[in-house]
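Got a structure here, written out as structure tokens. Questions coming.
For this depiction, one protein chain was excluded, whereas all remaining protein chains were kept in their positions.
Chain lettering (A and B) follows the sequence in which the chains are written, and residue indices restart at 1 in each chain.
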Amino acid sequence: MPTTAPTAHALADVTASDSTLRRFLHGLPGVDAVGLEARAASLGTRSIKTTAKAYAIDLAISMVDLTTLEGADTPGKVRALGAKAVRPDPTDRTTPATAAVCVYPDMVAVAKEAVAGSGVKVASVATAFPAGRAALEVKLADVRDAVAAGADEIDMVIDRGAFLAGKYLKVYDEIVAVKEACGTSARLKVIFETGELSTYDNIRRASWLGMLAGADFIKTSTGKVAVNATPANTLLMLEAVRDFRAQTGVQVGVKPAGGIRTTKDAVKFLVLVNETAGADWLDNHWFRFGASSLLNDLLMQRQKLATGRYSGPDYVTVD
Amino acid sequence: MASVFEYAPAPESRSVVDIAPSYGLFIDGEFVEAADGKVFKTVSPSTEEVLSEVAQAGAEDVERAVKAARKAFGKWSALPGSERAKYLFRIARIIQERSRELAVLETLDNGKPIKETRDADLPLVAAHFFYYAGWADKLDHAGFGADPKPLGVAGQVIPWNFPLLMLAWKIAPALATGNTVVLKPAETTPLSALFFADICRQAGLPKGVVNILPGYGDAGAALVAHPDVNKVAFTGSTAVGKEIARTVAGTRKKLTLELGGKGANIVFDDAPIDQAVEGIVTGIFFNQGQVCCAGSRLLVQESVQDELLDSLKRRLSTLRLGDPLDKNTDIGAINSAEQLARITALTERGEAEGAERWSPACELPSSGYWFAPTLFTNVTQAHTIARDEIFGPVLSVLTFRTPDEAVAKANNTQYGLSAGIWTEKGSRILAVANKLRAGVVWSNTFNKFDPTSPFGGYKESGFGREGGRHGLEAYLDV
Partner (left out) sequence: MSDEQRLSVFKTYKLYVGGKFPRSESGRVYEVTARTSAAEAAGKGKWLANAPQSSRKDARDAVVAARKAFGGWSGATAYNRGQVLYRVAEMLEGRREQFVREVADAEGLSKSKAAAVVDAAIDRWVWYAGWTDKIAQVIGGANPVAGPFFNLSSPEPTGVVAVLAPQESSFLGLVSVVAPVIATGNTAVVVASEKAPLPALSLGEVLATSDVPGGVVNILSGRTAEIAAPLAAHQDVNAIDLAGADETLAKELEIAAADNLKRVLRPQAVDYFRTPDTDRMTAFLETKTVWHPTGSLGASGSSY
């Protein structure tokens, strides 16, 4: 199985200059919005029952980047989150752990300690999250700080202003620099803030731009704007990673974030993965959910499957 | 390593529909036996299970039904349009209420996936009645002059591929304009029309306004030939359509025909490729390709052929064929043994003529009528599979170099029902659409239907339009 090892692949020369990069990105096939959304909606009608549902719920739990990104975050809050990530359902030890906890850089050390020895990763949003409006040096310092504190994964935001102004090479260079700052120890997730890029054509271009620059994951959104992950924009990004691997042999992960709150939603996304990118992505190394309230709904549904009766919010932990 | 996400069976419940062991003809508001007592069995094509035994109409029954329709015509056509409208609105609403039941029934009798009957057929059926209900009291505004008159008794013969939807396309405009009808459903799919008879009863529709005669081709021929029928509407094969045209020649009967097709789906090199792949799939595998407007010829620009075919094959590998009642089934059963034999024969001919055949790995159920999604490459205009309507899940792939050539090839057929154009360039869409000799042209989409949108063919795909304001003309004396 190909793993992430970009650089000298078939498309290396498209990033030679601003104009070659622009020509490449604008030469990607267009996206018809109505058709894309119809396809996403049609996959949303898949009916996932019984054993398939049990499988999907556990898979989804294992893919959650359990997230807290509030100005009011405290070590206590982050420790609670870490404990929840390691053991989501204290009443049922067969429940898988989540993939990671996702925190601001200054909370990485606390998070790291909270999940120590569990295999749960610590992801951190760096690069002046969520707006990304800071000098490159500041962003890189932010990244280095998080990595130094032990972050296993860095969730960076792209410069949407530069992207929308057509300065693709600037966006590219910045991702490359951040990737370098991640070193060999941290995987890089590149957040596009799809709600701000606005068009599907832009999302497809951003996906390729991010992958060309060495992203280990491409991620929809920060969760801080009006429109976050949707089935359609995630489907589009899944098509991009599928096509990128076909062309370069390099596999890149996908992380929809924000707005996925129910088991039903999560299962729909897994169907998208299954029928678009394929089974190779049905693993938390390649697919994540950026979410917080989703986990409790998954746990309640899991309890429902186990006991046959509907659970309630009093039977899952509040964190 | 990743594991496989297997979807467990998710069958729609059969218990929402109660199929009686036998059904009569529906004449003058009553279910009656055929005059000669004949019956036939209708089976579920996915299992070959007998669903019910249905009275088989003959010439004498046609006589009775036309008489009933004639008798009802006077009062029905004299009703204020607003009252006829309210009957049709009632029917539309009852169809909406009973839509799951009807979807399951249609899936059982026809073999098409529940996903389609639930999400396409039934919503369109209800919408069609709703739309024409609204016309019943607005005929003055329809552009056919003040106070246009109905024709009288309409004899309607419909096919098995969209049994209830074709019924809606026929009955809704006929009743809205003040005609009464005698409708013959196809012999392999009579049940939904008989359930519709019950809906007419629930709606309080006056007796004789709608008469349903299940039966075979002979009953259809008798209906079409009946001297007291004023209007003939037929959807089905081009061969039968021509026969009907000969039958009504020299009479005053108004005729509309919606016949076969060999739709070209034209993909240019600047197409939105992922959506084009979806459109190709929808174009030929919707309803197992048993669609007169199917995009059965894929015309792809040579420069993107490889890329497109790779994507298309990958996509076909994800299609799920099997139990039509399973909510995750994409491809259901072929409607009958006879149709399966025809598809099989034509595909064998395709291979014999040198086209290259491909199907995804796909296990077919052991009972019932099944055909795997199939794709032929290296097809040219000279191949039988590029010219004859297969009416099955079989796509013929041809290439072209320039827009001129695409149009020339697309038009090089005796049919002219539908076509598709895939390109992100607006002016190319319109230029190509301008040149296509087809009644419906979809751009960057395919197989879209709406009650407001007229549908019908050029050339040997028939004449007359169904749907929209245009669809009223077929039932008005104008």
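To be clear about the criterion, a contact is a pair of C-beta atoms (placed from the backbone, for glycine too) under 8 Å apart; a residue touches a chain by one contact, two chains touch by 3 or more.
Every value quoted in this text rests on a predicted model; they were computed, and no experiment measured them.
Across the whole complex, the hidden chain's contacts among the shown chains comprise B.
Note on the undisplayed chain: of the listed residues B:Tyr7, B:Trp76 or B:Trp135, the one touching it is B:Trp135. Contact between chain B and the absent chain runs through residues 82, 85-86, 89, 127, 130-131, 133-138, 141-143, 402-404, 407-408, 411, 426-428, 430-432, 434-435, 451-452, 468-469.
Keep this in mind: only the chains that are shown with their structure count from here on.
Within the complex, the chain B residues that touch chain A are 1-10, 115, 119, 270-275, 278-279, 318, 327-328, 424, 444-445.
On the side of chain A, the complex with chain B involves touching residues 1, 29-32, 34-36, 38-39, 45-53, 55-56, 59, 239, 270-271, 274-275, 279-283, 286.
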